[in-house]
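With one protein chain withheld, the remaining protein chains of the complex are depicted in position.
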Amino acid sequence: MHIPDGFLSTPVWASLDAAAAPAVGYVVRVAQRGFDDSKVPLLGVMGAFVFAAQMINFPVGIGTSGHLVGGALLACTLGPAAACVVMSAILAIQALVFQDGGILALGANVINMAILGVLAGYLPYHLWGRSRGRCAAIFAGGALSVAVSALMALAELLISGVRMPAAVLEVSLGLFLVSALIEGAITMTVMGALEAIQPNFVRQPAAGGRYALVAAGLAAVLLAAGGVVFASTAPDGIEQLARQTGISARARTLISTPFKDYEASWLGAGWPAQAGAGLVGLALVGGVCVLIGRKR
Amino acid sequence: MMAPLILVRGLRYQYEDGTVALNGVDFRLEKGETVALLGANGSGKTTFALHLNGLLSGQGTVEVCGLPVNPKNLVMVRRKIGLVFQDSESQLFMPTVLEDVAFGPLNHGLSPQQAAERAMAALKQVGMSAAAGKAPYHLSAGEKKRVAIAGILAVEPDILVLDEPTTFLDPPGQRALAQLLSALPQAKILITHDMPFARATCSRAAFFSRGVIAEEGPVEQMAQRYEWDFVAPRTT
Partner (left out) sequence: MHHVTLDQWSRGASALHRRDPRVKIVSVLVFLVVLATAHRELAWLGAALFTVLLVAAWRARLPLAGALARAGVVLPFTAVFALVSCLAGDPARGAALAMKSYLSALAVLLLVSTTPLPLLLRGFEMTGAPRFLLMVAQFLYRYLFVISEEAQHMRKAALARGATMGGLAGSRARFRAAAGALAVLFARSYARAGEIHWAMLARGFPGYFRPLIDLHFHRGDVMFLVLGVLTPVTLRILIERLA
């Protein structure tokens, strides 16, 4: 799910980098609680923990095993803002030290996994963590965090024109579903084990309905991404989607074959539509961040 | 009589869950002394040490160099008393040895230039000058311990407190550490299970038992009184 450099088209990686910057700035400010660096060792060490945890195999039968991704687990124990910061640091180290994920694509990976993925991982727990459906909420969080990250990545690749015939897409979606379920199971089981060791580790979800708005924002972004992806499973999916949403003919060709006269068309009629989409995405993410901040 | 470097009277401390960790501890440390804190695991030795520089605070009196240990004096107290933790890995948290040893001086107001000079001097004192640019995880356990001590010495404290310093050290490492400590002029408190090490370095010992100091006296006397030497049971 870490997108390397060279895959995303320029409007996509550039607008996601532009979106990631304020988002990260925001979660840092919230996690830092007023310019205090005291939390640095905790967040850093827990980041190292997630890295190391990815080494531990969780057998899921018939010779396969899964690994923890960690966004939901971090969110339910450290809180959503801190979890976003830790995941961002993890992604940065992965990109720099392990060349896992690109540098220009870092904004995209951060938005997908460190911001939206973490939020999606926390929301079910926030909404239902106090109720009887607690375990299910944690499972849902784990599954959603992976599903959301994967869906966003897939959508970004498709918009960038990476070739993915319907069959390949369907297989990918299947694999993502399996990963999501595994993450849900691992997160749920590990949280249970954590509570047995030390109930304090598991943060009590704060009361408050503000997150309903966050959920709505997240759902909107997901619908857009999901629309792109599922439309692509049909043979002329992207073009049909473009027609239905009323994007100009120029932009349609842009979305489906960005290599054609790319430089010229980027400055032509096509890119306002893309920029518009980018701005909408930015606004959604920004709105989500503001809502998190206001909660404090 | 000169004022003691450390004066503790009636120290009490309870954990959050109600367990009593310290149940009225009285203690004095005079200038130039090296004292061993002996006792079973969980008897309160480390908890006691954490009160000396204000990381924990309980009821009773704790005074370091005449200063009461309270939130107002914490910065001064932490300049007077340096604590070397059992796990050097948690103590050397900066990316390079030099940055780590300079951490203390920088925090106490020195300029980067001065802090670097102090750090190099401290590294020289412990024989680790060559490691200044290295990353801590490349060092052996003994080297890490020496760098940790350098990090404390760089602040020029009056008192050193070391928690189980010989853990992770092999016998040559233990010998080297004993030699190093003997050469340092500061008063020292050593929490240790290592009796040969205690005998070699300490003039007296305080024996902790269930949150109080049961007895104090010469190391040899405490070792014998509480049978604190490891003697393997005969199997033949």
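Lettered A and B in written order, each chain numbered from 1.
The rule we apply is simple: a contact is a pair of C-beta atoms (placed from the backbone, for glycine too) under 8 Å apart; a residue touches a chain by one contact, two chains touch by 3 or more.
A quick note: this is a predicted structure, and the numbers were derived from the prediction, not measured.
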| query | Which listed residue (A:Gly44, A:Gly79 or A:Gly133) would be found touching the missing chain in the intact complex? | reply | A:Gly44
| note | Contacts from chain A to the absent chain lie at residues 4-7, 10, 13, 21, 24-25, 28-29, 31-32, 35-38, 40-49, 51-53, 55-61, 68, 77, 85-86, 88-90, 92-93, 95-100, 102-104, 161-165, 168, 185-186, 189-190, 192-194, 196-198, 201, 259, 262-263
| For chain B, which residues reach the chain that was dropped from this view? | 50, 53, 55, 75, 78-79, 82-83, 85, 87, 89-91, 93-96, 98-99, 102-104, 106-108, 112, 115-116, 133, 135-137, 151-152, 155
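The rule is simple: only the chains that are shown with their structure count from here on.
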| Quick one: chain A and chain B, Cα centre-to-centre, how many Å? | 46
